[in-house]
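Have a look at this one before I ask anything.
The complex appears here without one of its protein chains, the remainder shown in place.
== chain A ==
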Amino acid sequence: MSVVDHAIEHRGAGRRGVGALYAGNSRAVMYRGWRATRSTNWLVMLSGLFEPIFYLLSLGIGLGALVGTVAVDGQEVPYAAFIAPALLAVAAMNGAIYDSTWNVFFKIRFARLYEGMLATSLGPLDVALGEILLALLRGALYAVSFLLVMQVLGLTLSWWALLALPAVLLIAFGFASVGMAITSYLKSFQQMDWINFVMLPMFLFSATFYPLSVYPEAIQRIIQALPLWHGVELVRSLTTGAVDWGLLWHVAYFVVMIAVGLTFTTKRLRALFLD
């Protein structure tokens, strides 16, 4: 986990005392999350599983009958196979974002959970990493189920699709990391609504349901700056088999998201609970 090691080196060099960052025990935080999920909210979790499947059935199969095929890198693919990888990236994103925003907000502002954790030998990086990995797992769970549905419906067109699994883990990690970082700076429910305000248009417009080329040049640049577009492109290339070295740019985008998110989350938790 080189990103994490980097964060420790970077932030922890001068601080070994009250604000010491890392005890190497983020699994205790994940253990807590697993027990909490098991006893209280596993039903809520399941609901997120079906959302992308419903989109796939209604748009991919229903609308797909009208649309026919779409060109990806010169290759004509059925419409359902075009949007399925995008919905897969969205599933990873949504799972990660649910856990790292609303759940984290509640824990910081109301349950004072992290205050209790940080009175033990845990450091803020243990808490940040544990919570983010947990959110990642949720994103991964959604993504893997969706990938199975795609396989059953014959929408994975290439053996490269196997790599879609680590790709969605990366995407979920990136979104969870940035989601928790942003949430840790927000103070009210109104501010939390801004997150939804960003998420919905990003979901609709990130070349999810049609190719990027329908936009004028200037709009394309904006879309290409958004994280979901990188996720959609990455996964779509893998499941349709249109693979080239350019994909590494998308990977790099998420690695940066992870590093930035972890750094700010850790910094913020320390400022909030270890003054």
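To be clear about the criterion, a contact is a pair of C-beta atoms (placed from the backbone, for glycine too) under 8 Å apart; a residue touches a chain by one contact, two chains touch by 3 or more; residues count from 1.
As a convention for this text, contacts and distances are computed from a predicted model.
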{"item": "Name per UniProt, for the chain absent here [options: \"NADH-quinone oxidoreductase subunit K\", \"Cysteine desulfurase\", \"ATP-binding cassette domain-containing protein\" or \"Anti-sigma regulatory factor\"]", "value": "\"ATP-binding cassette domain-containing protein\""}
{"item": "Among A:Val90, A:Leu118, A:Ile132 or A:Ala259, the residue in touch with the chain that has been omitted", "value": "A:Leu118"}
{"item": "Candidate in contact with the missing chain, chosen from A:Ala28, A:Val149, A:Met202 or A:Ile223", "value": "A:Ala28"}
{"item": "Those residues of chain A which, in the complete complex, touch the missing chain", "value": "16-20, 23, 25, 28-29, 31-32, 35-36, 39-41, 111-113, 115-123, 273-275"}
